[in-house]
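Just one protein chain is left out here, and the rest sit where they should.
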């Protein structure tokens, strides 16, 4: 399941909705990404998340489908916020549920690595050094590449 | 922070308490372990978790300290339930918070692998094949061993 | 054909979206970029460093040498930074 939204999400409620009535789930992993007040030495007062409506949803669905092909997941969820955010606000939530922890952990890492390099979102930070577009991290490309070699 | 308790936990509330007022956290990973209604082909109607009071707390604290030595964590939490549980009940919660996702993911996996092989808890399942003590999985030993080689 | 721009590519070009009618002979994303650059200094600035440009054809990631034949929507943007 994927969602792109401006409003915040409630992690506990999302997990509960995903796992409700399912006694075949032994492991749930969540990843939450938050706005930090300092990045690369500059203080951040607010952040604006731009995206590509249409392609965003398609790309997230594609990434989620790929994770479900690679690992045995009982359920999965990706929520990504857009619009204006402040430090300590939630940005992204990934939830994976599986019978065993290995699948849930690997799938969550994979989802984040792919989301970071393929989902069309762009961050603009406002802060002590004025407004600036956040630059892509090389380490994110490398993190995504490791999934090409090993199947999981 | 570690806790051993009979009562359930609220994942959303635990994350909120851990990250409240902290704008230096960019990544939060949670792992939740739940009781499954089928393990190894046998149906499970309830589970009893025995532990070693005193050593449990010491061992969990030791594991958490080790994770904080290996990775840069802003906060961490381990909650493990004991006593009688039913299918789909929560068993364990691990939360790791860091500036970046790599540290949070690795530390959460490490905590679970070590907890699974070192923390003195024993599961007894009641179900279709009568009562039986859950046997340790060899895959858990192997999962824990990988942390001996690479530092993280 | 619809062309979309995002992030600083959008800011440099000066528009988020436009409809263009391409001259014949423009077959790839690269060729489209060359043609766009001829349209003014904003485009030239946006496409100055192609290492920083990513493209999508009909909402799917595409290489710069990909064919644009039959495409309805082409988008240009910097490497993504969500998550």
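Chains here go by letter, A, B and C, matching the order in which they are written, and residues are numbered from 1 within each.
Everything that follows uses one rule, which is that a residue touches a chain if its C-beta (ideal position, glycine included) is under 8 Å from a C-beta of that chain, and two chains touch if they have at least 3 such contacts.
Computed from a predicted model, the values in this text were never measured in an experiment.
Enquirer: Specify the shown partners of the omitted chain in the complete complex.
Expert: Those shown chains that the absent chain touches are B.
Enquirer: Among B:21, B:41 or B:54, single out the residue that touches the unshown chain.
Expert: If we include the chain that is not displayed, B:54 is the one touching it.
Enquirer: In the whole complex, what residues of subunit B lie against the chain that is missing from view?
Expert: 33, 49-52, 54-55, 58-59, 80, 91-92, 112, 115-124, 133-136
Quick note on the criterion: only the chains that are shown with their structure count from here on.
Enquirer: Stepping chain to touching chain, what's the minimum from subunit B to subunit C?
Expert: 2
Enquirer: How many angstrom lie between the centres of subunit A and subunit C, each centre taken as the mean Cα position?
Expert: That pair's centroid distance is 26 Å.
Enquirer: Among the residues of subunit B, pick out those that touch two or more other chains and give their numbers.
Expert: none
Enquirer: For subunit C, jot down the residues that touch at least 2 other chains.
Expert: Correct list: empty.
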